[in-house]
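Beneath this line is the structure, given in structure tokens, with notes to follow.
Missing here is one protein chain; the remaining ones are kept as they sit in the complex.
For subunit A:
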Amino acid sequence: MELKVSDLACARGGIPVLTGVSFGLASGQALLLRGPNGIGKTTLLRTLAGLQPALAGEISLDREAFAYAAHADGLKATLTVAENLWFWARIYGTRDIAPALAAFNLEDLSERQAHNLSAGQKRRLGLARLLVTGRRIWALDEPTVSLDAASVGLFAQAVKAHCASGGAALIATHIDLGFEAEVLDLTPFRATADSARAFDDGFSEAFL
């Protein structure tokens, strides 16, 4: 099991949004996170990425194998497409950016500065970043925003290839990606006012 989450509770801005989340992710598997806006998909992914602490519960995950792609692509506008990818490749200790450029059809744009790209092209570059990380577990936050149908196809292919080679992907999305994947609906885990109060009491006891 690449990722195992049990009874996780997480908060956004100090307010609990999700409680009792439990799921597992095996290698070769893609899991889609669903749920209405504000349910806590981003919060869950940020908690898994270690950007914020969990309120309760356990996450069993090898952070050395984990790559996170946020809403924002983290691109530098005055660097070219290739320079942006190069930077992340060096940070993650990989060398070859050509397969990532090819997978998202960015070869013709590689010398173009990122601020000259369209929103969809920027997104493709942001997704190509995941390929150069060389990590096994991907966590993606709404990866298909501003992508056209063809690019969504490229993305679906990349995820399928990644899973086929033993990787795993956790994808928060609203749309149908066009491949078979398990779905985890977060709606039942929404934190209620009662559970929020329980955490509040727990916190006051812990700190006072």
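Brief remarks on what is shown
Heads up, the rule we're going with is that a contact is a pair of C-beta atoms (placed from the backbone, for glycine too) under 8 Å apart; a residue touches a chain by one contact, two chains touch by 3 or more; residues count from 1.
Everything below uses one rule, namely that contacts and distances are computed from a predicted model.
Per the UniProt record, the absent chain's protein name among "Ring-1,2-phenylacetyl-CoA epoxidase subunit PaaC", "Heme exporter protein B", "Sarcosine oxidase subunit alpha" or "Sulfate adenylyltransferase subunit 1" is "Heme exporter protein B". Only one residue from A:L75, A:L125, A:I171 or A:L186 touches the chain missing from this view: A:L75. Contacts to the hidden chain, counted on subunit A, fall at residues 46, 49-53, 64, 66-79, 83, 86-88, 90-93, 129.
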